[in-house]
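Shown here: the complex without one of its protein chains, the others still in place.
This part shows chain A:
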């Protein structure tokens, strides 16, 4: 007990160095916990990119690839699904709903997705949240378009603005003969929806009706003429499927994967998402590694601080020895000081983190669509926090052992 009091008093007498040291450790602890929270938050947000969809169907390729182009709009489909096959699947008794997705065009760097208005009801993210409109509604006219929050923000679009869709993903040919009008702007979701321009499936068909083999045909068809035509698509890129009961998912998946007329692939979004996360999870390990380094650096800083204080404290240690303290007690005093500093730093670090989270949470959500839950530290985090305190004590053993031998050598008086 007396040691604890002495350690505390000794620390309080060196306010500046001690508080700087504690602050450095506290910051590193806050950084580490912050990275942990961001990491789990990002992982959860990522896993919640799409929910409520039981199967995603596309041409046969890899599961991750299908997920990438259908949900994340990254890369391109190797092949399409014919309208006939899509109809076959959509009409299966197990299927409750299906939303076709048609990709391939872009608008000023953002992908254009042809789909049905049902998309906005069926697409769920973050555990069942629906996509909401900031302004306007889903498309009702053939040449209506809905833009995601990032698209609207980046290009300054408002309701009623006219936009032109480009052919392909990186081309200079525009479908400028058939401009679209923005009928709705979506709220920020933190998913790829934010970076997507939505048009109807018929519109995709309409803007390509006078195209052949990647180029515009000689006889162009005007926007007004096309409205009179039959606009059933010949193919779609992928489809989101919802089954009646979850029990039917695997049966339907097998049926689609064994579909004889065309090589198709049906994936469970959750499985493909975690497969994809494991690919980009290297970055998360790197983040953790960096924050661990920062914690270690801060702890070493504390050891250095104790070390540098040793020489001027030799008299103090000799005095303690003279009045009957054992060398072991002198060592324990230094270690107790380190333990107190680490403990304070961990508490302060947690305080910093939770205050920071509390202040920044809504901003992070708005800016990055990253929803961070404020939860008490997980068992893993508690373990790390105890580890920091323990490491602080272990690191302080270096100067403490030196103090032990110094006080043995010095005896009652410091030799000069």
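In the analysis below, a contact is a pair of C-beta atoms (placed from the backbone, for glycine too) under 8 Å apart; a residue touches a chain by one contact, two chains touch by 3 or more; residues count from 1.
In this section, contacts and distances are computed from a predicted model.
Trainee: Pick, from "2-oxoglutarate ferredoxin oxidoreductase subunit beta", "M1 family aminopeptidase", "Acyl carrier protein" or "ABC transport system ATP-binding protein", the protein name that UniProt gives for the chain of this complex that is not shown.
Mentor: Going by UniProt, the chain not displayed is called "ABC transport system ATP-binding protein".
Trainee: Out of A:128, A:156 or A:324, which is the one that touches the chain we can't see?
Mentor: Only one listed residue reaches the unshown chain, and that is A:324.
Trainee: Touching the hidden chain in the full complex, which residues of chain A are there? Just list them.
Mentor: So the residues of chain A touching the unseen chain are 2, 5-6, 9-10, 12-13, 315-316, 319-329, 411-413.
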